[in-house]
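Remarks on the structure that follows.
Missing here: one protein chain of the complex. Every other protein chain is in place.
Let's look at subunit A:
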Amino acid sequence: MQFPGRRKKLIGSSQNDLYDHCLQFYGQPPLENISLAEFETFAVERLKLLKTVENIGVSYVKNSDQYSKKLEAEFSSLNFPLKTELGDRKVQGGISEYEKRRKDHISHFILRLAYCQTEDLRRWFIQQEMDLFRYRFGELTPKHKTDFLHKNNLKYETVSAEEKKSLKDKLITSSYGLSGITVEEYDFYKVPFQDALDLVRTRKVYLLAGNAYIPHHEIVTIVLNDFRTRLSKALAMTARSLPVVQSDERLQPLLSHLSHAYVGQDYSIQKNIGKISLEQIDALSGKSFPLCMRHLHKALRENHHLRHGGRMQYGLFLKGIGLTLEQALQFWRSEFVKGKVDADKVRLLL
């Protein structure tokens, strides 16, 4: 006989342990069974989230108010966990916080599989996950921030009030935007300088006896570095175990679809080789060519001739937009012949 009520409560408590913070370092992979449908949905939704992170990051200054508002909206529409405590009342008909965190956890690991294979994919994934992490960490209350640090073994001590007092002037002059009052109010963390290299390198922090004195609001930089290092290592390891995963026929098509769906900004010309036909050139020259090339094309058509420099410029441009060698030969020959140059000589001109 089932006692659904009680059972739910029991499951609830072990769930609480697993996802007791809305943010995590993704240290442990999920250990449960899920359906293929859920697998796919989670992955696609996280990908949407990361794409949004990228787009918003390009359109707005990172961590500005607009940036945060836009990102928050996306989080709620996609049902990813943000700030709420576990154990909040379940929104009527909505998804519980627990469910959101579970999705966050699982979807991250699925995307690791899809994005570990090449340097470009890894770089893109790490960049978006870092921006995402930075945003979410920034939204935490100071207490939650400290909780997070302790839970993840970043046991950085806070600086005692007496020490802060004795170092007050030095602390004020070493970080931008600090005053006597803020130094007193804020927590400062003592972090070994090896863990705060970005701040050390730019001399934005006070150093004493090998420790960097980091104000609370800067601790995110340290945490991010840690996050990046861990994720980078994890992706490298994942790449090595990938062949096993890819041999599963159910997953293979989904994973390759995911990684091809988006690889970030792509400026490589290769991707844009359409096959243009010779007939298209005249039309395209009016519509899509840059002015310099349009001019060259016009001159060529009018005079049936171009000087060496012009041929070189224009020829390379045509190659760049996708003209094949045969087409190019044909094109130049047809034009120059009109200019009463021997077809044979045309070959020498190119």
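Throughout what follows, a residue touches a chain if its C-beta (ideal position, glycine included) is under 8 Å from a C-beta of that chain, and two chains touch if they have at least 3 such contacts; residues count from 1.
In this text, contacts and distances are computed from a predicted model.
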Chain excluded from display, named as in UniProt, from "DNA primase", "Protein rogdi homolog", "Golgin subfamily A member 7" or "WD repeat domain 7": "DNA primase"
Of A:Ile172, A:Leu224 or A:Ala299, the residue in touch with the unshown chain: A:Ile172
From A:Gly27, A:Gly210, A:Pro243 or A:Gly309, residue that would touch the chain that is not displayed: A:Gly210
Contact set of subunit A toward the excluded chain (per top definition): 170, 172-174, 176, 193-194, 197-198, 200-203, 206-211
